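In this view, the complex is presented without one of its protein chains, the others remaining in place.
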Amino acid sequence: MAKTLTAAVHGERSDLGIALLRTMIRIRVLEEGIEKHFLAGDIPGFAHLSIGQEAVAAGTCAKLRTDDAIASTHRGHGHTLAKGTSMRGMVAELFARATGICKGKGGSMHIADFSVGMLGANGVVAGGFGLVAGAALSAVQRKTDQVAVCFFGDGATNRGPFHENLNLCAVWNLPAIFVLENNRYASTTSTAETMKIDDVAIRAAGYGMPSAIVDGFDAFAVYDAIGEATARARSGGGPTFVECKTYRARGHYIGDPERYREKREIEDVMTASDPIVRMQATLGDALDAGEFEALWTQAREEFADAVAFARSSPSPERDEAFFGAYVGDRSAGDPVHAVESRERDAFMPFAPNLGHGSQGSGH
Amino acid sequence: MAKTLTAAVHGERSDLGIALLRTMIRIRVLEEGIEKHFLAGDIPGFAHLSIGQEAVAAGTCAKLRTDDAIASTHRGHGHTLAKGTSMRGMVAELFARATGICKGKGGSMHIADFSVGMLGANGVVAGGFGLVAGAALSAVQRKTDQVAVCFFGDGATNRGPFHENLNLCAVWNLPAIFVLENNRYASTTSTAETMKIDDVAIRAAGYGMPSAIVDGFDAFAVYDAIGEATARARSGGGPTFVECKTYRARGHYIGDPERYREKREIEDVMTASDPIVRMQATLGDALDAGEFEALWTQAREEFADAVAFARSSPSPERDEAFFGAYVGDRSAGDPVHAVESRERDAFMPFAPNLGHGSQGSGH
Amino acid sequence: MSRTITFTEATLEAMREEMRRDPTVFLMGEDIAKQGGIFGQFRGLPQEFGFDRVRDTPISEAALVGAGVGAALTGCRPVVDMHFADFITCAMDEVVNQAAKLRYMFGEQCIVPMTLRAPDGITKSAGSQHSQALEGWFVHTPGLEVVIPADAEDAKGLLKAAIRSDNPTLYFEHKMLFPQKGPVPDDDDFVVPIGKAKTMRDGEDVAIVTYGITVGRAIEAATLLEAEGIRATVINLRTVWPLDYDAIADAVARTHRVVVAHEAVRVGGVGAEIASFIGEHCFDELDAPVLRLGAAHVPVPFAPVLQEAMYPRAAMIADAARRLVRRDV
Partner (left out) sequence: MSRTITFTEATLEAMREEMRRDPTVFLMGEDIAKQGGIFGQFRGLPQEFGFDRVRDTPISEAALVGAGVGAALTGCRPVVDMHFADFITCAMDEVVNQAAKLRYMFGEQCIVPMTLRAPDGITKSAGSQHSQALEGWFVHTPGLEVVIPADAEDAKGLLKAAIRSDNPTLYFEHKMLFPQKGPVPDDDDFVVPIGKAKTMRDGEDVAIVTYGITVGRAIEAATLLEAEGIRATVINLRTVWPLDYDAIADAVARTHRVVVAHEAVRVGGVGAEIASFIGEHCFDELDAPVLRLGAAHVPVPFAPVLQEAMYPRAAMIADAARRLVRRDV
């Protein structure tokens, strides 16, 4: 049922290869930077890095239009950047600044950019399946040829919404693409501990959905598989399941003690399969050492600029906390949601600006 | 992955065949009686009949021990009777009497009999999967060789808990058996409208779970498949998926206008496949016409006795409504749940016995 | 100008009008298209709008709500039917962690104009798993609007408002109300504003603050009281979030005695929010405790005698009001 695709570089593909490489390098630089700034205390909350998995984000998003939708996961920096979000908006968000793409209210696990069809990272594992089924259904209802892509991990495939939404998309023939980043682990559990099967793609057969298994370290292979899937989806052929075999080279989150695997395993995989090294090798003469170095330099400059932007941006105003849950809650004249401001007052019934900087121990 | 089993009557199987036939006839008589009494207004609530599907309940439960567990569905009369619950207890429950197996608090959709390992009908489609996974896990934890069987419909296989629990049972090798009654419809939708696949059994492969597809009109075939499954489960071989192809000969619920299918379809299936007729034919000379008639007579007498029992039983006392949600809520001296009685008073703060028989229109 | 139609027909009019008005409105749910809904509340719609805009679905509540959110994020106004309100539990993450939170946590980049229709409440021995009134959970969940019609007029006006709202809106409709008839204005643009209560009856002795099916019971109670010379105000909240705190405060100021009643479980219900709001903001206006009535703290039992014993009906509401007026508390 699932067939393995392999990709080969053709001469005319070198531009594409360089574009994919550029995206992967930008993701790598962004995430190494996030790691550094997280450890330095600049970034609050949780952060999950996709280092090692960049080929999936780059290969997939290179096939998508800006008006196509993606839904991402807790490990979403790569998807977000690849879909077209600016580093400035992302880094400012991670730094919890008012200029962040979500005004500092989302953070790494809840980053979104609707201007490029990025429907959000998701703090809930498997939270994206419904959003993608809905975006695909919406394309049908609105009679467009948009597609919707769901990124998700192996762990997410054990949750109910995976099952329900894949079946729904299959039976309704929706223009959805399910891109599994099978990185062998769901936090501390290996896939062998949480499922008896080797290839998750076999589950697609249970929905009557075509599937492919690809080398997820090979951005070309991903790109080609997504190409087939988008062609099918845009022409009314329905959804496709693409299992990308990949690997997470960092801890589950920044700070993970990683008691569940040997350091050696990581080194082995990255030595053999680092998607950036792989692409550089594949491109061979099509990209000289200077050009390769320039990609890194540009990415580092872009990141440095984003950090500077974030640092010079203000934190949100404290009262921002109380706005934004409802359309209408900012306009005092809104007859419906004005009542919300009453609740806001009631929460601190007597002293709305009480005690800031003087709240005691922070218990 | 799924293999089709066929059963044949061997001489020595005639006792078994008669036992299966007796169970099927008892179920048929019970449910035709429920239909009549429901329409006559003796039975409140909803009732869903399994007429046409009796071979699945009979064939499955004949292989089970009393200390094995089953979880049933909204369409559970057959399973309950086949597992060993008395008709008296069932009919009194359906008649909402204090002598009902659930004291009149459950009714058709929430009938259970823990004395025979019947963990309950379930008003929630797919509600049984978790209960069965848990009962199977419990057998492992308590180191018994019990098995747990989940009955469910084709419609239930589109819900998340199906997916999660089958995977859990597979990966933990639990002694669970999943018995699908594929009766081609989920209320008004045919399986073709809600899934793209022909055999649901293919989904078992997605969990690495062995499966079988059987003729669900043939109680022997079901019995044999369950025999393999129980043998596997009791010996530590893990769960099995058994898809029984069957048909619901009545409406989804009593009173269903059945706009979604032709009367003709029902007649065709029942003419060809009525499981009772089928078994009688299979038994051939092993059962003469008088013996066959006697099975019906006995069942009718048993049902008449159960109705008489129910009719002569009292309704629950009104105050019963307020007890039974918590262990301890009946003992005024319980230091923990005595507080519950305060809530009971508070619900009607001033007149606990107010207004009965005088509550106005019943708006 | 108004016509007398059933609650069901009122919801059908609302959907027909909104679907004609806005091509991005579509409906999905179990058994809604071919059957027309368990209560006939979708009958005729696929014939007018096609089976693409009125979709029968697999039994996949989590996917339906999840897909509703996804469609709402991307330019549609989906109406998702939950079959029975009890099954909202099967899609709770989608309602609470997705629909309710996305706008806020994404910094207002998006709207989630989804409507969830959820037939609820106690009737006909449906039993524990088909009888709940769960609005209390959603009042406690920031990001959602919750509307609960009491009659045909509300049914139409609130459903239209819910569909037009840019916020995710839960529309709880009591199963017993579907066949009830009432007047509905003849205006295609008639909408009941979200967040505004309606005074159903005016009286200065006591106020009964309620919503949904219990409004009818409260009016019945008011009629019983009237015969005894007690004049009761009946407030139909219509929306339980955002609550019309002004209307409540106003009723307290006029009557100084309040009964709050609903069919949902009393403990921790919306009535607790209302009563404690009154205690906080109208302390000096109160001549007597605010009395809350609601279902007893048990699952809903099957047997009719048990079922009828455990939720507030007209006589019980009248009794509470009477005792407040007689200062017999």
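Just so it is clear, A, B and C label the chains in written order, and each chain counts residues from 1 on its own.
In this text, contacts are C-beta pairs under 8 Å (C-beta built on N, C-alpha and C of every residue); 3 or more make two chains touch, one makes a residue touch a chain.
Note that the coordinates shown come from a computational prediction; the quantities given were computed from them, not determined experimentally.
Visitor: One chain isn't displayed here. Which of the visible ones does it touch?
Guide: When the entire complex is considered, the left-out chain reaches A, B, C.
Visitor: Which of these, A:His48, A:Arg159 or A:Arg203, touches the one chain of the complex that we don't see?
Guide: Here the residue in touch with the unshown chain is A:Arg159.
Visitor: Looking at C:Ile5, C:Ala72 or C:Val96, which residue reaches the missing chain?
Guide: C:Val96
Visitor: Which of B:Gly17, B:Gly123, B:Gly153 or B:Pro275 sits in contact with the chain that's absent?
Guide: B:Gly123
Visitor: Which parts of subunit C face the unshown chain closely enough to count as touching?
Guide: Here the touching residues of subunit C are 86-87, 89-90, 92-93, 95-97, 100-101, 104-105, 127-129, 136-137, 139-143, 241, 264-265, 267-273, 275-276, 278-281, 283, 286, 288-292, 296-299, 301-302, 329.
Visitor: May I ask you to list the residues on subunit A that touch the chain which is not drawn?
Guide: Residue positions of subunit A that touch the missing chain: 44-46, 96-97, 102, 104-107, 109-110, 122-127, 155-156, 158-160, 186-189, 193-195, 257, 259-260, 315-316, 318-325, 340, 343-344, 346-351, 354-356, 358-363.
Visitor: Pick out the residues on subunit B that sit against the missing chain.
Guide: Interface residues of subunit B facing the absent chain: 69, 71, 100-106, 110, 112-115, 119-120, 122-124, 127, 129-142, 148, 160-161, 164-165, 167-168, 171-172, 324-328, 335-337, 339-340, 342-343, 346, 349.
Definition applied: only the chains that are shown with their structure count from here on.
Visitor: Farthest chain from subunit C, comparing Cα centres?
Guide: So the chain farthest away from subunit C turns out to be A.
Visitor: Report the chain ID whose CA centroid sits closest to the centroid of the full protein CA set.
Guide: Centre-most chain by C-alpha means: C.
Visitor: Please tell me the distance, in whole Å, between the geometric centres of subunit A and subunit B computed from their C-alpha atoms.
Guide: 44
Visitor: Taking each chain's centre as the mean position of its Cα atoms, how many Å separate subunit A from subunit C?
Guide: Distance between chain centres, rounded to whole Å: 38 Å.
Visitor: Out of subunit A, which residues touch more than one other chain, so two or more?
Guide: Answer for subunit A, listing residues that touch two or more other chains: 160-161, 164, 167, 171.
Visitor: Two-or-more-chain contact residues of subunit C, please, as numbers and ranges.
Guide: As it turns out, subunit C has residues touching two or more other chains at 57-58, 60, 62.
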